[in-house]
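Heads up, one of the protein chains got dropped from this complex, but the rest are sitting where they should.
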């Protein structure tokens, strides 16, 4: 039986999360639901996309991902099921699905909506119902009409030249670590044998650490994390608070002149 | 096998939640536990009742609801199992069960308590144990003595006349939306063809929206939500904070004079 993952911006102090789960279980009591997070910042699609993008492939293929973030925020009132890399995603057509994967979705269906009066809780009445159907063996054309139309948003990208990579903080995690959009692969191609300086806030650092614990407690580290992204933190401290940096803060790497530039 | 739902004011930073689950699983490893919420405000029975009232019917009949809110707050030291609409509820006799349902419970049993020295963690030693027994097939008279006696509290009600409905905010949700006790059904009966003004804080609004996303971002909406209750919010904003309103704040609907009143 397929797994259903569930991510939302519902928080845990209301009945919303358990109402969605109850709907799924009342349709098929043998289904298994794994929470991804219900602490997505309200309405924050970038936050949701960051989390989902970096975890969905860890689940087995065929997993159904129910995404109730900003779940009645758009005026189009469209709800989608997408198949991406053999995973199913159900959620509102609010742009989130264009941010979790570089490639185009394999299939997109706009979910049928026969129930006129329950649009005030679509996560339960539309998404949970259809997620349970897919998990129970229904196919995408049982639950919606195929379409090519979905809202696409553009991810925040770094800019790179031979001299410099300029990026931004795209996520501040629970520890206050600052995760940027600067990719290890690009850094390695541009660096060659050159020295470099990493700049963020008022800090300048000329070294990339191999692990979080290579620096002493309270010292700043810069690593390429297991996502392949440049991450800045303070060992056993909260870098976001201590450095005064946050989502969108600039991070750049400036390379020295090429070693042979004066030849 | 029946589902056990679990709601508490325990928070998630202690061993309390997992100790209750461990007790259930050590009695019957095949039982399934679904968390409703552990972020109920400490000792807040109104909060707990609001959440449970609006979700318990979404679970299959026969579900067992373990309610550990204000779980050792009352001097009577009574713990109950109630059967309401074919759902089982286990919790302290602190008034919560009179608030989740208009009708009388079908059956009430006061749980036996053979263990003298463990009253300092009744959620584990009394509620979890007996919830696992019911979920494993025990009947109510195996675990307690039938009674008619339980603490009844009176829910906060709106007042309605031909001219006006006066209610209160009975729940502020995770988004800061203000959910009132004004019911759609009563509004529809009283309204007839008349215009009306909805008042809350310093706001006056003369319209009820059909959906959360009908207004622009940052604008105030008023809808009858999927619970049939009047809900006030700000699209993609926090109405509670922005309007300075909270639990218990007044909300009223004033109808204009009847269209034929001057005939």
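The first chain written gets the first letter, and so on, giving A and B; residue counts start at 1 in each chain.
We take it that contacts are C-beta pairs under 8 Å (C-beta built on N, C-alpha and C of every residue); 3 or more make two chains touch, one makes a residue touch a chain.
Source: prediction; values computed, not measured.
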Problem set entry | Options A:96, A:223 or A:243, residue touching the unrepresented chain | A:223
For this session: With the full complex in mind, choose from B:43, B:112 or B:146 the residue touching the hidden chain.
Result: B:43
Seminar exercise, completed: Across B:12, B:145 or B:189, the one contacting the chain not displayed is B:12
Seminar exercise, completed: Residues of subunit A touching the missing chain are 3, 5, 34-41, 47, 50-52, 54-55, 58-60, 171, 173-175, 210-214, 223-226, 235-236, 238
Exercise. Touching the missing chain, which residues of subunit B?
Worked result: 9-19, 21-23, 25-26, 29, 42-43, 70, 72-75, 77, 118-121, 124-125
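Simple rule for what comes next: only the chains that are shown with their structure count from here on.
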Problem set entry | Size of the rotation, in steps of 5 degrees, that lays the CA trace of subunit A over subunit B | 120
